[in-house]
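Just passing along the structure, written as structure tokens.
One chain of protein is taken out of this complex; the other chains stay put.
When the chains are written out, they are named A, B and C in that same order, and each has its own residue count from 1.
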Amino acid sequence: MMKQEGEYSSVSGEWPLSAYKWKTERFFDKYVEGLKRKQITGIRCTGCGSIFVPPTVICCRCLTRLRLENDDDWIRISERGTVLSYTISYMEILPGGLKERKKEDRIIYALVQLDGTDTHMLVELRNLFEEDVKVGMRICAVWVDEPKGALSDISHFIPVK
Amino acid sequence: MARKVAIVACSQLIYEKKRNSSREMMVYEVINELLKNAGISKADIDSFISAQNDYLEGRTISNMRTVGPSGAYLKDESKVEMDGAFAALYAYLRILSGTHDVVAVYGESMASCYPPYLPMTWTLDPSFDRQNGFVNEISAAALQACSYMYKYGITEKQLAKVSVKNLENATKNPYALRKINNIDIETVLKSRLLYSPIRALNAYPLTDGACAILMASEDKAMEMTDKPVWIEGVGTCHDSYYMENRILADCDCLQLAAKSAYKMAGIKDPLKEIDVIELHENFSHEELIFYESLGLCSKGKGGEFIDTGATLINGILPVNPSGGALSANPVCATGLIRIAEVVMQIKHEAGEHQITNKKEVNIGLAHGQNGICAQQNIVFILKGARKCEM
Amino acid sequence: MRNVAIVGVGMTKHVSKRRDVNIPEMVYEAVEAVFQETGLAPKDIDAFVTGNMPAFEGINTPELWGGGYWGAYRKPVIRITTGGSTGASVAQGAIYAVASGVYDTVLTLAFEKQSDGDTSVGLNSTSLADFANLNSYGATAVTTQLSSAIGLFVYQATSYMHKSGLTIDQIDKAAAMLRRNAAKNPYAHLKQPNITAEDIAKTPMISYPLRFGHTCPASDGAVAMIFTTKEKAKKITRKPAWVKGLAACSEDGTVLGQFGGGSINIDPAEQRSCKFAAQKAYKMAGITNPEKEIQVAEPYIPFGHQLFIYFERLFLCKEGDAPKLFDQGVMDLNGAIPICPSGGVMSNNAIGAAAMVRIAECALQIMQKAGEHQVTQDVHTAVAHGLGGSANLNVVTVLGDSPN
Partner (left out) sequence: MAKREEVKEVTTNINPSYDWSVGYYMERFIKEFKSNKIFGVRCPACDKVYIPPRMICEQCFKKLSDWVEVSSEGSIISYTIGHVELDNKFGGLKEPIEPNIIALIHLDGSDSHIVHQIKETSTDEIRISMRVKAVWAKDPKGYLTDLCYFKPI
């Protein structure tokens, strides 16, 4: 329907993305099974030896399909890692625009490379002052009390004392 | 042109209604198949061009996540958001420039992922046709079919013949999706009526699939294969959005595209000189119109032309021996499949659907299209054995 | 590669909302401008290469609707799209089209009418499929943080600051410089002639270390360029700009991989694909010492910190030296290597067009047609850059004042 907006008219419509059914390989299945046991697991590429955490299904470095079904390719990963980069979220990014957070509600997000892996993952960092977060700092995972086999089983990361 | 460009390998996956993998894995598989067929590794490829459409993928920047699976990691990569045959054109331009020697092209889409037929309605003027809701790719094709049939006295039976021919050919194509054994005109005329005169078997099937081809400069091609297929000519044309500026019953836009491709390849009498044609016909009437636009017969004679049996797999000029888009139509891959199929015919590697009644299949035509009622067309002339003289 | 000349540039004035025209009508203005500039008409054009960001405006392949408005009726049209780098990828498509010998004169255009859509949701739609998978496995806050461009590029900023010692103050200064440059550019959107680093420093922090003043606007605008052969260029303009080198390079997406899986591109600031592309383009252009041989650069900078990153990744100085050189005024309009004299993407961001505008601006500098924002020194060689995807698609084009 045409509507008037100031001097000019416009018509509206939408992109029904909710009608799309994307398909993906279930590379998180074994990973979240591990999380339920409070274990971080990664998958090793048989082509180049890269270790992926979070897992994935194709290694783009050497163009190898990772063997999700092969238990031997899944390996236990340390809960500790190094901060590669971080941000402190001062504002919430909402579909309508930006909303400022209260100081106590600010969140520190970090890209962490877990020891022995070739990838990074995005995590939340707690238990430190904003000014103390540094690239290169050592951090470790904190689990939820009752893991249920979901990505949220790792609650957040904290600095290693 | 300073250089010559050949197609050295191609790959297809079995077309499916609902493929059991992610599209990334589908890309990975079709590229792996290509590397295997060409006997090379991804290190040998300079550049990757994909044919993808973000509205079919449900993702903006749809190539962002296929860089890795396609082998384009740390390579020169780009995306043509059109039918795959246009991506092949881009690869061809890159090689001719002398800046790239070996280029892989792939096209893909999954109809089981996107809401069928809707993405094409989003190409329409949002303030008129899209709001009105009367135009979609099938209703527009029906208006074209009706106009064509009325103007030239084409019958529904002649439309059905296209489906029968192509779907019969498809039964011998291991990749084809829609295969109907013992199909006859009655089967087509009894299939579900969608928008008159278009019935289910006059229209393409919704398909998941991907296709890839490997193109190379002359020296590289000669290293890689003893059966290069040369690109002799290419022509493309974009027509008006508005129906009155196109004469629906005559696809002038394809005629112009073919004219420039013929000129480049030195083809004077396509009917005599071309050995095989693979058309991107989304609907069966399109194939008849395309016969005329390509100059295989005069205007209005598409119906008579199919009646002669000339375009059957054992006819004088087989069209769509693979089964064409009526047998499988993964949008964005379809034009590439046409190229791949012509290449297979010229290399005598088509297997059960190989044309056998000719001494040799040496010159082929592959066609791709984009948009409602074939608004954009592209024609490739491919040639085997002897090197092209230019 | 045969010589390819840029003989004309046409641009619309970029603004936040062009509600008075629809998409084909807006793009026509850029096409009309380039035809006026060159004295050419559609009959002189052999092919069109076009593109914009899909999904931002909700129009699938807008060429199908708009092609005729732009002179493409019954001509070859190729549509290329690669995200933020679209404009640069489109222009390179046109360069290859001429270089190939298949087409002599090619009109290339890129555009975005962001006011027709919701840009934040548009950007979001690059990754909704990935988020959908993560959410189906119970991921929570992390995915929502990522659903914006700043949510991605901020990790580039922190990582680079750590490596080079870049400070927020310097990002403030860079942002102010770009906005001041834009004030001299008649086509720019955000013009703030008197803005200072202190003004930028007063803008609120969105996501540390990036403030509101470090971010780009959303613009409506279009750009068109005409590329042609050496022979034809002579008849059109006295001083064309020449394509000296071009390359693109793609790698794995940063921060998130396919369907939320791991990515091996672990440092968003490293930009290996940019370095690869730049090396290849320089080699083609016969440039051995870019620091000395390039007089102006237009990197793709939607966020202030990227001025420093891409100055280095385009080899305009040694890694880690950019902040120091910035303080010395090297990147100013009258410096040794002015960066984004146009004001850059920070001041002018019609996404699909933005990366082509970088090439167009380099061409204007070489042709000495930039007007008020023409740099002080003579420009013999210029480099333009485009960035797309999840900071993983890089496109580099080198232009010069003489043919190869």
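Everything below uses one rule, namely that a contact is a pair of C-beta atoms (placed from the backbone, for glycine too) under 8 Å apart; a residue touches a chain by one contact, two chains touch by 3 or more.
Since this is a predicted model, take the numbers as computed values, not measurements.
*Asks:* If you put the missing chain back into the full complex, which of the shown chains would it touch?
*Replies:* Displayed chains contacted by the hidden chain, ordered by label: A, B, C.
*Asks:* Tell me which residue among B:S196, B:S298, B:N314 or B:T356 touches the hidden chain in the full complex.
*Replies:* Touching the chain that is not displayed is residue B:S196.
*Asks:* One chain is left out of this view; which of C:G51, C:G71, C:P302 or C:G352 touches it in the full complex?
*Replies:* Checking each option in C:G51, C:G71, C:P302 or C:G352, the one touching the absent chain turns out to be C:G71.
*Asks:* Would you write out the residues of subunit A that touch the absent chain, in ascending order?
*Replies:* 1-2, 5, 8-26, 68-69
*Asks:* Taking the full complex into account, what residues of subunit B touch the chain not shown?
*Replies:* Missing-chain contacts on subunit B: residues 20-22, 25, 114-118, 121, 125-129, 131-136, 138-140, 142-147, 150, 192-198, 240, 242-245, 248.
*Asks:* When the complex is taken as a whole, what residues of subunit C touch the one chain not shown?
*Replies:* Residues in contact with the chain left out: 18-25, 28, 41-42, 55, 57-59, 68-69, 71, 73, 113, 115-118, 121-122, 124-125, 128-129, 131-133, 135-136, 259.
As a working rule, only the chains that are shown with their structure count from here on.
*Asks:* Select, from all pairs of chains, the pair with the highest number of C-beta pairs in contact.
*Replies:* B-C
*Asks:* Which chain is in the middle, if each chain's centre is the mean of its C-alpha atoms?
*Replies:* Most central by this criterion: C.
*Asks:* What is the distance in Å between the mean C-alpha positions of subunit A and subunit B?
*Replies:* Going by mean C-alpha positions, subunit A sits 40 Å from subunit B.
*Asks:* Compute the distance, rounded to whole Å, between the mean C-alpha positions of subunit A and subunit C.
*Replies:* Each chain's C-alpha centroid was found; their separation is 29 Å.
*Asks:* Could you please state the distance in Å, as a whole number, between where the Cα atoms of subunit B are centred and where those of subunit C are centred?
*Replies:* Subunit B and subunit C have C-alpha centres separated by 33 Å.
*Asks:* Spell out, as numbers or ranges, the residues of subunit B touching 2 or more other chains.
*Replies:* As it turns out, subunit B has residues touching two or more other chains at 22, 24, 55, 58, 67-69, 73, 122, 126-127.
*Asks:* So which bits of subunit A are touching at least two other chains?
*Replies:* 13, 15, 17, 20, 22, 24-25, 57-61
*Asks:* Spell out the part of subunit B that touches subunit C in their complex, as residue ranges.
*Replies:* Residue positions touching the partner: 1-2, 22, 24, 53-55, 58-65, 67-69, 72-82, 86, 89-90, 92-94, 96-99, 119-120, 122-127, 234-242, 245, 252-253, 256, 370-372, 375-376.
*Asks:* Where on subunit C is subunit A touching in the complex?
*Replies:* Residue positions touching the partner: 19-20, 55, 58, 118, 120-121, 125, 128-129, 132-134, 137-142, 144-148, 150-151, 154-159, 162, 204-210, 212, 252, 255-264, 266-269.
*Asks:* Going by the contact rule at the top, pick out the subunit C residues touching subunit B in the complex.
*Replies:* Against subunit B, the touching part of subunit C is residues 1-2, 22, 48, 51, 53-56, 58-68, 72-83, 89, 92-93, 96-97, 99-102, 122-123, 125-130, 246-253, 257-259, 272-273, 276-277, 280, 284, 388-390, 392-393.
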